[in-house]
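Could you have a look at this structure, given as structure tokens, before my questions?
For this view, one protein chain was removed and the others were kept in their places.
So that you can tell them apart, the chains are marked A, B, C, D and E in the order they are listed, and the count of residues begins at 1 in each.
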Amino acid sequence: MKNNTIKDVVEKLNEHYRSEELFMPRDGRRLPDRAAVIEVIRDLRHIIFPGYFGKDSALEMDPSYYAGYRINHLYDELREQITIALQYQMKEEGARERAQEVTDRFFSRIPEIQKQMLKDVQAGFDGDPAAQSREEIIFSYPGLFAVYVYRTAHVLYEEKIPFIPRIMSEYAHGRTGIDINPGARIGEYFFIDHGTGIVIGETTEIGDYVKLYQGVTLGALSTRNGQQLAGLKRHPTIGDHVTIYSNSTVLGGDTVIGEHCIIGGNTFITKSVPPYTKVSAKSPELIFKTPEERREKNDLWEWES
Amino acid sequence: MKNNTIKDVVEKLNEHYRSEELFMPRDGRRLPDRAAVIEVIRDLRHIIFPGYFGKDSALEMDPSYYAGYRINHLYDELREQITIALQYQMKEEGARERAQEVTDRFFSRIPEIQKQMLKDVQAGFDGDPAAQSREEIIFSYPGLFAVYVYRTAHVLYEEKIPFIPRIMSEYAHGRTGIDINPGARIGEYFFIDHGTGIVIGETTEIGDYVKLYQGVTLGALSTRNGQQLAGLKRHPTIGDHVTIYSNSTVLGGDTVIGEHCIIGGNTFITKSVPPYTKVSAKSPELIFKTPEERREKNDLWEWES
Amino acid sequence: MKNNTIKDVVEKLNEHYRSEELFMPRDGRRLPDRAAVIEVIRDLRHIIFPGYFGKDSALEMDPSYYAGYRINHLYDELREQITIALQYQMKEEGARERAQEVTDRFFSRIPEIQKQMLKDVQAGFDGDPAAQSREEIIFSYPGLFAVYVYRTAHVLYEEKIPFIPRIMSEYAHGRTGIDINPGARIGEYFFIDHGTGIVIGETTEIGDYVKLYQGVTLGALSTRNGQQLAGLKRHPTIGDHVTIYSNSTVLGGDTVIGEHCIIGGNTFITKSVPPYTKVSAKSPELIFKTPEERREKNDLWEWES
Amino acid sequence: MKNNTIKDVVEKLNEHYRSEELFMPRDGRRLPDRAAVIEVIRDLRHIIFPGYFGKDSALEMDPSYYAGYRINHLYDELREQITIALQYQMKEEGARERAQEVTDRFFSRIPEIQKQMLKDVQAGFDGDPAAQSREEIIFSYPGLFAVYVYRTAHVLYEEKIPFIPRIMSEYAHGRTGIDINPGARIGEYFFIDHGTGIVIGETTEIGDYVKLYQGVTLGALSTRNGQQLAGLKRHPTIGDHVTIYSNSTVLGGDTVIGEHCIIGGNTFITKSVPPYTKVSAKSPELIFKTPEERREKNDLWEWES
Amino acid sequence: MKNNTIKDVVEKLNEHYRSEELFMPRDGRRLPDRAAVIEVIRDLRHIIFPGYFGKDSALEMDPSYYAGYRINHLYDELREQITIALQYQMKEEGARERAQEVTDRFFSRIPEIQKQMLKDVQAGFDGDPAAQSREEIIFSYPGLFAVYVYRTAHVLYEEKIPFIPRIMSEYAHGRTGIDINPGARIGEYFFIDHGTGIVIGETTEIGDYVKLYQGVTLGALSTRNGQQLAGLKRHPTIGDHVTIYSNSTVLGGDTVIGEHCIIGGNTFITKSVPPYTKVSAKSPELIFKTPEERREKNDLWEWES
Partner (left out) sequence: MKNNTIKDVVEKLNEHYRSEELFMPRDGRRLPDRAAVIEVIRDLRHIIFPGYFGKDSALEMDPSYYAGYRINHLYDELREQITIALQYQMKEEGARERAQEVTDRFFSRIPEIQKQMLKDVQAGFDGDPAAQSREEIIFSYPGLFAVYVYRTAHVLYEEKIPFIPRIMSEYAHGRTGIDINPGARIGEYFFIDHGTGIVIGETTEIGDYVKLYQGVTLGALSTRNGQQLAGLKRHPTIGDHVTIYSNSTVLGGDTVIGEHCIIGGNTFITKSVPPYTKVSAKSPELIFKTPEERREKNDLWEWES
């Protein structure tokens, strides 16, 4: 029984394998190794925040040895994955050279990313009364992790590397519930609190000192045209010093939230909001009932909108 | 101090262990191994999408060897876990035979699931302007992963296997924030974008060409009767070609969203919607204040609903 | 090219390392090991729910051996991490002694936590018609996992241990999308269904028999004063027997949801609600259009609020 | 090229697989898992010598928890492997019951083995001026390890369990170069120094206070009759208080080395030696040559017997 | 102190690294990965003896899937290592092509090696009265393992692949104490018993039905000319049906042991021995002393040659 079943299944699968080019890329091309890309993201964090992750002995070591050794390894690994990604896409020779150049520029920007991350840490500490220390933010705030991954993936997005930025951002998405498309452009002192359910679309622009809470969507008005919309500005622009509270939605490429706006929780915005404006959700309806009423009727008194 | 504490704790725990049957199943019955079930889900993906996950050498290998070898292993592992689950529930002899039959039917349906998944990939590509390729969707879209796990777990749900479908779906839930109950019935060309926070209840029915965004709940109106409601149709029915935007909620077993409807973001729906209808959330209130006003009053101008 | 780049990057990073005290804690102080803390949380679950996780042989073993052996290991590991955390904070000698005392009290409370968890399991079974057994809840309900981690982390929060409670709660947050600050105070028979996107703030108080659905925020009205608000009551109080449906938001330290209230989905509440009240979101607007109309105009008929 | 080669090889191998019963045991019988057996041997050492191997926390723990927990696991593992081995051999039902009984007797003898091992440690300390402590012997003397494995495997040999005793002894052989057949009978206070190359045959008998050095063979005179000799006494008997120096060979089932004998290095003995006898190798020949002679003839002056 | 020491050590090591070409191969050439080569040897054993090693499911699987899948992986791995080895040596382009050809021929010979191994198993069973089954020999006889590795490595030696054959044979040497140079030529039905300390030199020739015991050296008379001797016949020739007992030494490229000879233990042979000859070590000297004598003199009566 088992062996016959397996034989049948194998035959049918093989048929699919042969007929569907997605399964068996032509020309021996390979796809990047997702695990390797994630490893880069995880290890790079040891460079950016030495002493925080793993049992590493960064604290006592000559920092040159520490950074030099680890970056060397990361460099090789990332270059390899970029090469694979470019070879898949380009189908020609220049891939290896371009991968070398991109990797080089990527690492040149690491010190800058580190500086930006320190500002993001500060924004988190200033913005969250529950934060007991900046160390705690580095250690355990998922928002900071998502922003770190975004800032890293964004460099590769700008270099037009296929697959890898998205693998990175989806890794962060999976771990934090925060989905920042690597194409978004985000300013300094950015703070995400709690963060689960946040979506920041590909063409979103965000200014400095912006604070977002869980469940905020910065999205497109419509996606019905699908691939025809690719590349167009579909997502909103958020000015400096804006705060958007939880579960609010801002949609549309022409929608601009002016600087110093406060967007209340559970709002749904599809038009621009001028600077220094506060937006609030409307009040809900209340329905009262006494305990006596409920008991008399053995009333389950459940939710009916 | 330490040893005394531990001794005390051990004594008290033992008392609980003895008195609470949940902890020490009678008759030497075992529970399925969660890690093994997850391993099946992870490995099966290598069969469905060969060449995408891990450093596997599928691309160069005779696909018969590839599929045959891996399915054999998966078959044994899954049959073992199904046997354990059935033995726990049935408390009698037929478990092993039934496990064999179910496993057999499960694997017979793998080629069909693979075909469905290709349609889901296509739906994702057509529906998301940010998708750069179909490969990227297979690789990194959490929605596709959740749908893959759902389609797999659903087969076992239909076979009435306890524990295992839920372990599978909660694994996907943990990784993607998308919670599709394995009992739901979902059509073809299904696309979930971003996905975090989506909940699709056990008796939900979804047509073809449906698209859901993050935070959408397809839920029950009330759960206050708890176990008395088990098995009843408690969740909505969604017609073909429906799109439901982010953070919207559709509740109730009698609620039907007609075909070609568009449900706007942040809406809350507990009644049926006829076909070809658009539903929108109401506009929020805006409160303006000039920068001068704010500065004069040293106004913190914070959120008060 | 590569070696020059790396050399440059290393030099710049070293400069940052030297100038920013966050990176190189003085006095050889270390930070807790995140992986070790998570290991404690994972392993403790084997004690609380013996026979459910891993391939462990708890079922056949003399439970004293089982619990004694495993707690001994957990004790040492947790004491070590608490010591490190206290040394980082206290900068002085008493850390080791205090870590010993706290660890002792922590383990003394494990049997109590176990009892509470059984009540939470019962609440889950009573509250969810999709739950097929209590075993399934222990096994795979993310809400139960998050509550387990909360109940554990809360003990250490009360002991004012830095870093560790937050590492624990963010671990649960990452795995479940449920973010319960370890400072919250939560009663018995607590049930979270689905759970993704839930946020429960630091000073929240929750009574007995409370049920929360996905996307519920129990948050602060404003965080603009940041660290000045630390320690103040900023989050709401939820009475006994309250149910809050999905994606609703309750904000503010003075906001009290009275006992037996039902808060409908997608509501946004910033004022107190008296007992026995039902709160509902307002109805959305419907816009109809016939299929003919749509076809004629080649109307994409997309979302415009 | 590659795929054709593999296809050919696979075909030929399959032919062999089908035609040679050694490869595909009938009746679904399995062979014991070598890795599992070795794991038992390695882990049991933690029980016999608590605190010496691995980072185990035996030292601080209540020893009941320590021993109880670990023996429980070892018990299950060993019983499983014994069951498999008996099922392979017996081809019938009683295997599981007998495995249970044997495992039970095996563990009942562990305390006795532990006592014997302490005597062997003492013999090592008394016998080796290079030993700096008894701890060092436990820790790092390969002879002690080989004797430990022998004493363990011998119990199972006496129980006539197939495969497993030999897997154990060959594991020790591989790690130490000391090959003690589990059938040998060895007294107390046994010491092996250095040990590489020692062979102790199946029917060897060794008294108390015996000391062996590297390269000693206690073997059979002839093996030409092969399987016809199985079970016969083919190997020598060594009396109490005998020392046999390095690279000596004692052969034959009738050969008895009397008590208090000293067998010099590089001797070759095939006849019995009475008690209180010293046996020495004969002196070698010396060939002198002056440096001048060597230089004159540009003489390489190499070894010709 | 620590950091200064490390700095000094690093400087000195760097000096060595730069000045010694062995450490930093020019031209970016790499060396084979020892672990990968060993992995090939270990995994190939699963093909040759299916069902014996690891928990593999060979027994129930369609053998084509089993062999095909595993050989594909082994093929790639071995080809990669051969390529590296050839590139290191050849310093030019043809390496990759030649590696492909050699790997192809190597795998074509696997079925033949498998057949030879079965004969070696039979020789072991016929030759050792302590062998309880042929399965036991496959499972646990180090001699069989060493012969398996030799037969495999010899194929690559004949193909003149650098490094890899020696890595293989030294792996077997480390695990078994049996050192068979991959250059040796060995006939069928070859059996090594116990085996520790056996050395078989590069130009040794061994006939069919030969049996060797532990400590046998088949070596060169002199190695003083070192590299000048490379390639010459330096080691003996052993005829069919010869048995050489333990710790015997046979030296010299012109030394021929005729067929059906029996070489006794502890002999030292540097000249040819005609067929059908038995060679024995001379008898040792015996020195008697009564217990009384020993006690009177408090005589330690130790070894003085």
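Here, a residue touches a chain if its C-beta (ideal position, glycine included) is under 8 Å from a C-beta of that chain, and two chains touch if they have at least 3 such contacts.
What you are looking at is a predicted structure, and each value in this text was computed from that prediction instead of being measured.
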item: Chain not shown: contacting residue from E:Phe106, E:Phe125 or E:Phe163; value: E:Phe163
item: Hidden partner chain, residues of subunit D it touches; value: 47, 49-55, 59-60, 63-64, 67-68, 71-72, 75, 100, 103-104, 107-108, 110-111, 114-115, 118, 121, 125-136, 138-142, 175-177, 193-194, 196-197, 211, 213-215, 221-222, 224-225, 243, 246-247, 251, 264-266, 268-271, 281-291, 294, 301-303, 305
item: Residues belonging to subunit C that touch the chain removed from view; value: 2-3, 6-7, 10, 60, 62, 65
item: Interface residues of subunit E (partner: the chain not displayed); value: 1-2, 5-18, 20, 22-25, 28, 30-31, 33-35, 88, 162-163, 166-167, 170, 173-174, 177, 179, 181, 183, 196-199, 201-202, 215, 217, 219-220, 223-232, 234, 245, 247, 249, 251, 260, 262, 264-269, 273-283, 300, 302-305
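Note that only the chains that are shown with their structure count from here on.
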item: Rotation in the CA alignment of subunit C with subunit D, degrees, nearest 5; value: 180
item: Interface hub residues of subunit C, defined as touching at least two other chains; value: 60, 64, 68, 72, 177, 196-197, 215, 224-225, 247, 251, 264-266, 268-269, 281-283, 302-303, 305
item: Arrangement of touching chains [line / ring / star / complete / other]; value: other
